[in-house]
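What you see is the complex with one protein chain gone and the rest in place.
Just so it is clear, A, B and C label the chains in written order, and each chain counts residues from 1 on its own.
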Amino acid sequence: MWENVKSFASEFFVTGDPLIYGADISIVLTIIGIVFGLTYFKKWGWLWREWLTTVDHKKIGIMYILSAFLMLFRGGVDALLMRAQLAMPELNLLAPDHYNQIFTTHGVIMILFMAMPFMFGLFNVVVPLQIGARDVAYPFLNALSFWLFFFGAMLFNLSFVIGGSPDSGWLAYPPYSERMFNPGVGQDFYIWGIQISGIGSLMTGINFIVTILKMRAPGMKLMKMPMFPWSVLSSCIAIIFSFPILTATLALLFLDRYLGAHFFTLDGGGNPMMYINLIWMWGHPEVYIIVLPAFGIYSEIVSTFAKKKLFGYKSMVYAMMIISILSFLVWAHHFFTMGSGADVNAFFALTTMLIAIPTGVKVFNWLFTMFRGKITFETPMLWTLGFIVCFLVGGMTGVLLSVAPADFQFHNSYFLVAHFHNTIIGGVVFGYFAGLYYWWPKLFGFKLNERIGKWAFWFWNIGFYACFMPQYVLGLMGMTRRLVTYGWDKGWWEMNLVSTIGAGLMGIAFLFQVWQIVYSVKHLQKDETGDPWNGRTLEWSIPSPAPYYNFATLPQVSSQDEWWEEKQRREREPLSLAPPKLEPIHMPKNSGIPFVMSMFWFAAGFGFVFDWLWLTISGLVGVAVCMLVHSFNYDTDYYIPVEDIKRTEAAIRG
Amino acid sequence: MTQHDMTHPHDAETQGSLKSYTIGFLFSIVLTIIPITAVLYGWAEGMTNTIVLMTAAVLQFVVQLIYFMHLREEKKPRYNLVTLILGLIILLVIVIGSMWIMLFNMVAT
Amino acid sequence: MAQLNDSGHANQHVSSSDHHDHPDMEEMRTFGFWIYLMTDVIIFGTLFAAYIVLQGNRNGGPGPEELFQMGGIIASTFILLTSSYTSGLAVLAMHKGNRQALMGWLGVTALLGATFIVLEVNEFIHLVHEGATISTSAFLSAFFTLVGTHGLHVSIGLVWMIALIIQLAKHGITPVTKRKVNVISLFWHFLDVVWIFVFTIVYLMGVR
């Protein structure tokens, strides 16, 4: 009996590596700490009522961003471990197996469990406030999306301590990811972690499309909408059409592994190339999904800190929509070397280059928004400027990569690695940081310390260039990606060392950011105005942090920069109006179903991973029961009486 | 939770009458029988066959859209139609793109 | 498949106790469901693409000509077509405010749907007896997945329809149940359209 338990445990838990034991201990300690803290301060009820069951878009947004930061930490540690291993030739810090797992989890976590939730967090916090709505179109679904993401991410991360991590790269190319070469459970964790959170992403996409199209404040025509909701709309369009491809493709891979189907296997007539074809049909739109909202954020910030209207509004809108659709027509540039023939390669090289046109237009428009402006350099603006420079370089190398015959030389080399980090860090991460710094006061009611923020900014930037510019060179030296180590004879070590130092600087930059938050909480600078940046759009017209119903009375919109215009109107003729008449506000009720249902999904996913049929079936039955319970519940919303609104408003406005 | 984009309140339901549903039903029956007989009696070969079958299927899709899903009666702005068109474009990109890349273009020997 | 559970469900979720001041809330939910249907179109599109690309890879196993028994398939096609019509009739009855007829037609639709599923399960059992399973060849993997995913959608639609009939019995025709009926009839028409393409591309072109 005891022997059985022991052998099960040694298979079930990941063993043998001191790094992992260390992580195990810290995870257990953290969990004990959290449980103890919650019990000691009697906060369980608070946690359940205020957070786990909430359908408030702002709280959901905060939870998304918090998870994104945790995942940024884990993905960042992965990155630092990889860079440490590559700092010098022939190092043995990480064994090949471990290294392979780390680059896989780094990629998956950074794209799917860091960038995506960070982006959804900003969607949630900002979009309803900017379009003058009291919540998203489907608040219940929104909570469900978050918890599905959260439990999907947890399932994926669980592979670190239980069963073993996936090791076949962030897109898990078969046949290497098939059972034939990869019999462990890591790959199944990958499939189900992504699958469960992917369902959440898809629902968020639907939710925000409907929110933006149907819930704008009275008078806000589409063409009077701020740029960020436009970018969210274009991103969500790409989400709803690309994520189903991911779901289907991963399902096929799963059928291969679980039921012995032959979609992508070597034997039985399977065709691994089909997977590569399908996964990139999702994979390419995916990178535009995460970068488009960043473009929206830059647009907001540039015009706020140049104190000037956004230049070329219509061009910007068209450019984003074109990018969103065009992103579906370029996928084959990820496998020019698969031998699809000159026709295919020429076509996809051309469509790829076409994307450079609308992207270039956007950069020009940002520049000319600053032109004849009055620019100040608070942290959000610094990140935006950092982005413009960085993204120009990344965009340029992107065009170089799109030249199909030249790509035969760039493909899978460090040139490519440098390029996509250049666009994803320089474009996406910088953008989300800019957005977070910009909207932080609105979220929490206080500003972040600018001085430490600037330190963080410079460390990020210098670290970034030091890390990735050498990688372009390494690519031209013939270094391919996913190498666990390399020899002295190749002459790669100087560049690798510089790159590692750069990665270290970015790690320090992250610490600065954590310190910045801690410091700002300690030395609280409350934002009394609700409009700390002299903003232009509706979210700045309400107090910080926003009350749970957002707007006591819904704004009437007549212009694209409604709040800016309103402030000028008030300057011309000081406000003498009586306070607007309040009406009861219709709000959704909290619900525990999203949390519970996502737990059941988690259980079902775990059952699939370990092939425990009883757990899978109970999980799926639980999911079905949750859905039926919810369907039969007709009591899902309530009205806030006018008295409550008055009291809340008086309390906030002081 | 209030919505404002709609200028005037109206019911979510689409209309349709017994007549339109029945016409739609008859159309779809006919459009199913044609390809079945075409295949069972071997009217056409190769490409012609494919064209006949696909035309019947697409026509039937249109019939369902118009007579059953009442797509024509949607009020402006016609977001349903726009999302449908976008969806169909992406669908065609996926299917035709896969066929083009996977079936017609192999450098291999 | 998983999307169906959630999004499909999602659109029948929240409901207001009173609606006089939010006349377009239910329409908004119907629109969300329409977008969900578009995402489902893409899922099926991916499965169709996989089927078309892999259908030639038989691994020395049987092909469509040997496997498909067109009699049953044609019967189930007409059954599904009819159920699409009856679900339309249910919506008509709803507009007339006739709850009994509405529930009756929904019941007929569900019954036809159940017959379709029984026929499909029968076909699958027959195929497995012939030795044609999901792991026989890429062609059969793609076949079972495509047809099975459609069948799964129909089955979930059935459960949903029964739940809806119970809710109609409980609450009568309200804006909420009205929207739910509209949404499920959309879903049902959609499944009919998908089946037409399955029937054409998999079966008719297969045996040809």
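The criterion applied here is as follows: a residue touches a chain if its C-beta (ideal position, glycine included) is under 8 Å from a C-beta of that chain, and two chains touch if they have at least 3 such contacts.
Basically, contacts and distances are computed from a predicted model.
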Choosing from "Peptide/nickel transport system ATP-binding protein", "Phosphoribosylformylglycinamidine synthase subunit PurQ", "ABC transporter permease subunit" or "Quinol oxidase subunit 2", the absent chain's UniProt record names it "Quinol oxidase subunit 2"
Out of A:F69, A:F241 or A:F335, the sole contact with the unshown chain comes from A:F335
Contact with the hidden chain, among A:L66, A:V389 or A:L524, goes to A:V389
Check each of A:A79, A:I162, A:L233 or A:M273 against the chain that is not shown and name the one that touches it. A:M273
Among A:G22, A:P96, A:P183 or A:P641, which one is in touch with the chain left out? A:P96
Residue in contact with the excluded chain [from A:L158, A:L222, A:V361 or A:V596]: A:V361
Touching the hidden chain in the full complex, which residues of chain A are there? Just list them. 96-97, 100, 167-169, 173, 175-176, 181, 262, 266-269, 271-273, 306-313, 315, 335, 337-339, 341-342, 345-346, 349-350, 353-354, 356-357, 360-361, 363-365, 367-377, 382, 385-386, 388-389, 392-393, 395-396, 399-400, 402-409, 411-413, 454, 458, 461-462, 465, 469-470, 472-473, 475-478, 480-486, 490-492, 495
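The criterion applied here is as follows: only the chains that are shown with their structure count from here on.
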More contacting C-beta pairs: A-B or A-C? A-C
How many angstrom lie between the CA centroids of chain B and chain C, rounded to a whole number? 15
Mind checking the centre-to-centre distance between chain A and chain C? Centres are C-alpha means, answer in whole Å. 33
Using mean CA coordinates as chain centres, what's the gap between chain A and chain B in Å? 35
Among all residues of chain A, those touching at least two other chains are 139, 213-215, 241, 245, 271, 274, 278, 281, 586, 588, 637
Show the residues in chain B shared as contacts by 2 or more other chains, in ascending order. 1-3, 5-6, 79, 86-87, 90, 94, 98, 102
Going by the contact rule at the top, pick out the chain B residues touching chain A in the complex. 1-6, 79, 86-87, 89-90, 93-94, 97-98, 100-102, 104-108
Once bound in the complex, which stretches of chain B touch chain C? 1-3, 5-6, 9-18, 21-22, 24-25, 28-29, 32, 35-36, 39-40, 49-50, 53-54, 56-57, 60-61, 64, 68-69, 79-80, 83-84, 86-88, 90-91, 94-95, 98-99, 102-103
So in the complex, the part of chain A that touches chain C is made up of which residues? 137-141, 144, 148, 195-196, 199, 202-203, 206-207, 209-210, 213-215, 240-245, 247-249, 251-252, 255-256, 259-263, 267-271, 274, 278, 281, 586, 588, 623-624, 627-628, 630-632, 634-637
